[in-house]
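Removed from the display is one protein chain of the complex; every other protein chain stays in position.
Moving on, here comes chain A:
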């Protein structure tokens, strides 16, 4: 048996076990244990196969079989993986496994846990399909199934009234991007006559077709990877259960877009215009995400906006011609963002709120969670020697290098990305420090802005004991601790030659170039710390002044989207319905009514009295006689 056929198991097992899991009924007890078993088994098996292939097999792995021919277009069912793809699959597997284990604790009292676990499995399988598919259609299958799963999972929480709307928004916004994705794939496939990626990559496209197809593909990428202007769904998606946020942000969904550009990079390299579009979107996204993160009060929303910004770094790296840098950042980001979300889940689990303004002073009660946050936020901000430092450094170096020209992208794009990325280093450091200080230091604000809920007096019964937050139980704690390891150390993998060749990564060189981002980092973090010291216990975001509400609302882009897209569509739909009823259908009904009316008229005419009718008949006969008589 070809080793590559083993690769089918990587996406296949979680997908299959997920489908099996969907048939389980809701409820606690038996179905629950079975569902947990299926979920963990799916992630574990695909993780094991990935590791096996990563260690043992010779690259690249290719296996394909004919799927279907539609007209002249051949669709293959293909597995194809290079080392880089397997590393991504590994990251997906690890995060998915952590999320599955964590969810057992997080959803311990939810009767709808079985379908949830199954959906997580399918979600994971779909992402693995995108990563390992050797065919554009296979990739599209995984791509869209992820959208559907994200819809189901974001809408899972029945207690949140905003959850269904957020779920619909996530699916719809990404689906709008997918209009472009489908058309882009269609253009690529029609020209190449097949949807097999290896053939598509080597096919010789005309530059016009290529640029059009790639920009269309980028629309889909922007949707899935939450890039401007299709990023609006991601912050709202925080209505989903926290483990789902971890899954969406770290390993699936948002990573998929970056991965697809990476996969199709040989084509992108040939199209400076497409890279320029990507670069501009990336620069806007980096700053938009970072600035919006500064003013959020919801812990998860800070992290969500930080994801938007960090994915911008990845697409920025792609735009300046460094796919390796993008992938490296994708991997480290997967580690530290999964860690941050799972740790955020622990905080929310303990204090019962998402709001930073109701936290504070958590450090002493939740040491494990606190240190996880320190590692995660440090990596996010790019603090050496944590993982994020190395990968972000790599992206910055690539952008700086591309400003010299000679890369696939125009020089101005490189400048744009570089400047945006540098600014964002400072902003990221600022909001990471703010988050850490505001949530974990100072006094507890667990009882609201007015302090603890007790009154001066002698009645002890009126004094409510503050609820003491604590670190989460085992199933939630272990995944957090496990993820802290790669979040801290994964960056050092850049020194491992095997890893470097797999990603085609350049060796890290800690020269003078490192100084500038580190200075910016220190400035950002220092500013936040200084503000916190200046007015202790108060949100450093007050120093943003009038910009605060603008940032908090994400630059009001939701409102813009509502005004420019949602409402016009609704208006057109109303118009279409009115037209359908008042014009199309009314003309049909009108034909019917008119016919009946005509019938009645003729019937009426037949009702005239006999003498008069006889007279008319004779008159007619006479007339005809005269007529023909005259003619002959």
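As a convention for this text, contacts are C-beta pairs under 8 Å (C-beta built on N, C-alpha and C of every residue); 3 or more make two chains touch, one makes a residue touch a chain; residues count from 1.
We take it that contacts and distances are computed from a predicted model.
Of "ABC-type quaternary amine transporter", "NADH-quinone oxidoreductase subunit M", "Cytochrome P450" or "Spermidine/putrescine import ATP-binding protein PotA", only "NADH-quinone oxidoreductase subunit M" is the UniProt protein name of the chain excluded from the display. For the chain left out of this panel, the touching residue among A:186, A:201, A:492 or A:550 is A:186.
When the whole complex is considered, the residue among A:559, A:573, A:598 or A:615 that touches the unshown chain is A:573. Looking at A:152, A:200, A:375 or A:541, the residue that reaches the missing chain in the full complex is A:152.
On the side of chain A, the interface with the absent chain consists of residues 22, 25-26, 67-73, 112, 115, 137, 140-141, 143-145, 148, 151-152, 155, 158, 163-165, 168, 171-172, 175-176, 178-180, 182-183, 186-187, 189-190, 569-570, 572-574, 576-577, 580, 584-585, 588, 592, using the contact rule stated above.
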